[in-house]
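Apart from one protein chain that is not included, each protein chain of the complex appears where it belongs.
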Amino acid sequence: MNKQVIAAIGVSAIVALSLPAIVSHYALSIAIATLYLAFVGQAWNVMMGFAGQLSLGHALYVGLGAYVSGALFTHLGIAPWLGLWAGVAVAVSCGALIGWLAFRFRVTGVYFAVLTIASAEFTRIGFDHLEWTGGPAGLFLKVAQRDSIDILNLRGPPAMYYYALLLLALATLGLCTWLLKSRVGYYWLAIREDEPAAEALGIPTLRFKMLAVVVSAALTAVAGVFMAFYKNSLFPEQVFDMGRSIEIVLAPIIGGLGTLLGPIVGAIVLTLLGEGTSAALQLAGLELPGMKQVIYGVLLLVTVSFLPNGIWPPISRMLVGPKVRA
Amino acid sequence: MSNTLRISRRTFSHLVAAASGTALLGRPKFARAAGKLKVGVLLPKSGVQALIGQSCDRGAVLAPDVIKQLLGVDIEILSADTESNAETARSRAERLIDEGANVLVGAFDSGHSAAIAQVAEQRGVPFIINIAAAPQITEQGYKYVFRNFPPAPELTKNGLAMIGEVFTAAKVAPKTAVFMYVNDTFGQAMSKGITALMPSLKLPFNVVETISYDVAAKDLLVEVSKAKAAKADFLLLVCRLNDAVILRREMVKQRWAPMGVISPGSPGLYEEQFTKSLGKHANYAISNTVWYNPKNQVTQTVIAAFKKKYPKDEFAFHGANVAFTFDALMIAADAFKRAGSAEPKALVEAIRKTDIAATARVSLGGPIRFNAKGQVEGITSASIQNLDGKPTIVLPSTLAQGKLVFPAPEYKA
Partner (left out) sequence: MPAADLVVSVVVAGLLTGLVYGLMALGLSVIFGVMRVVNFAHGELMTLAMYATVFACSAFSLDPFVVLVPVALGFFGLGYVLQATVINRFITKPEHVQFLLLLALATILVNAQLMAFGPDARGVQTDYQLDAIELGPLLIDTVRLYAAAAAIVASGLVIAFFRFTLVGKAIRGCADNHLGAKVIGLPVERLYALTFGLGASCVAVAGTLLVLIVEVTPGAGPAYTLLGFVIVIVGGLGSIAGALVGGVLIGMSEGVAGLFVSPSAKSMVSFALLILVLLLRPAGLLGKTA
């Protein structure tokens, strides 16, 4: 890697680490939202970008992680670091079930996507009837004062959440890099590019597709846990909503499917786009409800039409040369 | 390997400079206490709750002039759209505070209000909730969050109790009811409330059938068929606007005409869209809900301002939303006047000592005083019946604008 890339990474690192101190509170809340998208986008990317399975119901895993850990905290006082494992376990079981059913019965492509949507909706309605998690009235976590940092119970000022999410996003990046460069990664690539050929070569496709689903579900559930403790209130119709699932997939697709930095780049671009549009409209005095989303949609359309592989691949080619696939 | 496009050092540093836009590096500006209070108003103006959000917003729009007239205080409204989304609500709240808001008002939805409450508490900026029913918001031990709206359990109790008063006033005693509710926060709270409260309130009727339905239901044929088959005297309904319209239409199609349709406090029946879509079939529906007090002078002033600003709108349809939003702003302005400064700690102290008489508020209720949890108690409900295409107060009799009609004319025993 040449000197400029190293310099860029260095500058980004310094900016990222000192962000809470230099930007406004509003910008910090935006940064937290961006990191969340980056984290959850990477998790989704494992299933789709690496293993080629289009899931449009990923809010299911976010919700399960959030609700399980949130409910355990509220009813039994269990700290999030322990509740996390329970949340992950539930999400992984659901993911494994969906995965196994789908792969065993050869449900692929758009059918698989619809299956994932249906599962999320099914769960949403289910949680609407579940008393233990508050039903449609929602689950409210007891909020402690934000003056002190209680990392054990994830109670603290926004800066704490920012660093926690930054750590998670980077750790996930590390994990994905390691996975991708290992044998698992190559099997996944083979399955994504041409599954029948991969099978013919003797790769146990069922097992590795399941692995992708499980890893993806687990990581997404962790994101859910953080969201639960950040937002402190959960409602089934908001948490499992199809809009949430779609939010999750936008960043990796726009950034670059299957790449490592794609989801992160995508998350940053999307957030800046969204907030930038709002700010621009406010300045221009054109604050009609819905205008921002229309512009958002048009920009999305344009991006998909002209940069169908995502934003990151052409940029990365520009920076480090065509041979390295980052 | 070195055939790539090189980014020159100058371009690179320019990029970095451009990327760090000033909007992101802004520092919070505190309003100078030069006699003006900046109020950040957060409401859903787009998304699923847009209709109600825009209705509440009317109260915010006409507030500055009316408040200037009444209290001699200057307030400036900084408006933000929560987009019917809790995350947006949170970040908009942060932004409004960065832009100098001294106090926040909002946000109609419980989830959004909970998110904003956290921001307010964290930043030390007072937050006055106009409309949100989840009880937990004022149970968190917050010091900066205030609410002038009854929590769901109280709303439920008031609404149910008034049913007895309706029957007394009508001199009719229905024995059975079928209870239908939309499966949302309020519906479930009501469902729990009924089982818990029925014995203690000594209500004269029994619920013979309970039917719940999905919020997003496009078709209520099954539910209404089941309800009709229960052959109850009247329909006890907890609904939202869209399903209320679908349900009432279905009732007409299936020729089901019970003694009446009574809601113990949910939105829907008294809203404009209900009357617009159903015409004469919207009449006689009764809602026991929070409302505005037409007898107060301040209400008359607000109504006059409303008529001037929105000549095509009927105040009665927006009354409740406008009343609570206006009152929240009035509380802020009143506190500002007493505190003499917009400094957060002084403002909060002044808000805590708020004491606005029952005759000086637009919304219906006792005096506005905050208890230790930041909650106003004693907000009562009125019985609102759709008469001649307008929601009309029929009870309590001291405030009645029209005569109660129960049972409905098309009912045949």
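Order of writing sets the chain letters: A and B. Residues in each chain are counted from 1.
The criterion applied here is as follows: a contact is a pair of C-beta atoms (placed from the backbone, for glycine too) under 8 Å apart; a residue touches a chain by one contact, two chains touch by 3 or more.
Worth saying up front: this structure is predicted, and the values here are computed from it rather than measured.
*Asks:* Sort through A:A79, A:I125, A:A159 or A:L206 and give me the one touching the missing partner chain.
*Replies:* Within the whole complex, the residue contacting the unshown chain is A:I125.
*Asks:* Would you indicate which residue among A:Q4, A:N153 or A:Q293 is in contact with the undisplayed chain?
*Replies:* Considering all chains, including the one not shown, the answer is A:Q293.
*Asks:* Determine which one of B:Q69, B:T168 or B:S225 touches the chain that has been left out.
*Replies:* Within the whole complex, the residue contacting the unshown chain is B:S225.
*Asks:* What does the interface between chain B and the hidden chain look like in terms of residue numbers?
*Replies:* Interface with the chain not displayed, on the chain B side: 46-48, 50-51, 54, 183, 211-214, 216-223, 225-226, 229, 241-242, 245-246, 249, 252-255, 273, 277, 279, 281.
*Asks:* On chain A, where is the contact patch with the chain that was removed from view?
*Replies:* 48, 54, 56, 101-102, 105-107, 109-111, 113-115, 117-119, 121-122, 125-126, 128-129, 242-243, 246, 249-250, 253-254, 257, 288-291, 293-294, 296-298, 300-301, 304-305, 308
Keep in mind that, in the parts below, only the chains that are shown with their structure count from here on.
*Asks:* For chain A and chain B, let me know how many angstrom lie between their CA-based centres, rounded off.
*Replies:* Centre-to-centre distance between chain A and chain B: 34 Å.
*Asks:* Quick check on the complex: what are the chain B residues that touch chain A?
*Replies:* 1-7, 9, 12, 16, 23-28, 45-47, 50, 54, 81, 86-87, 90-91, 94-95, 97-98, 110-111, 114-115, 118-119, 121-123, 134, 136, 140-142, 152, 183-185, 187-189, 214-215
*Asks:* Quick one: which bits of chain A touch chain B in the complex? Just the residue numbers, please.
*Replies:* Per the touch definition, chain A meets chain B at residues 4, 7-8, 11, 22-30, 33, 125, 128-129, 135-138, 140, 142-143, 145-146, 157-158, 231-233, 235, 237-238, 279, 287, 289-290, 293, 317-323.
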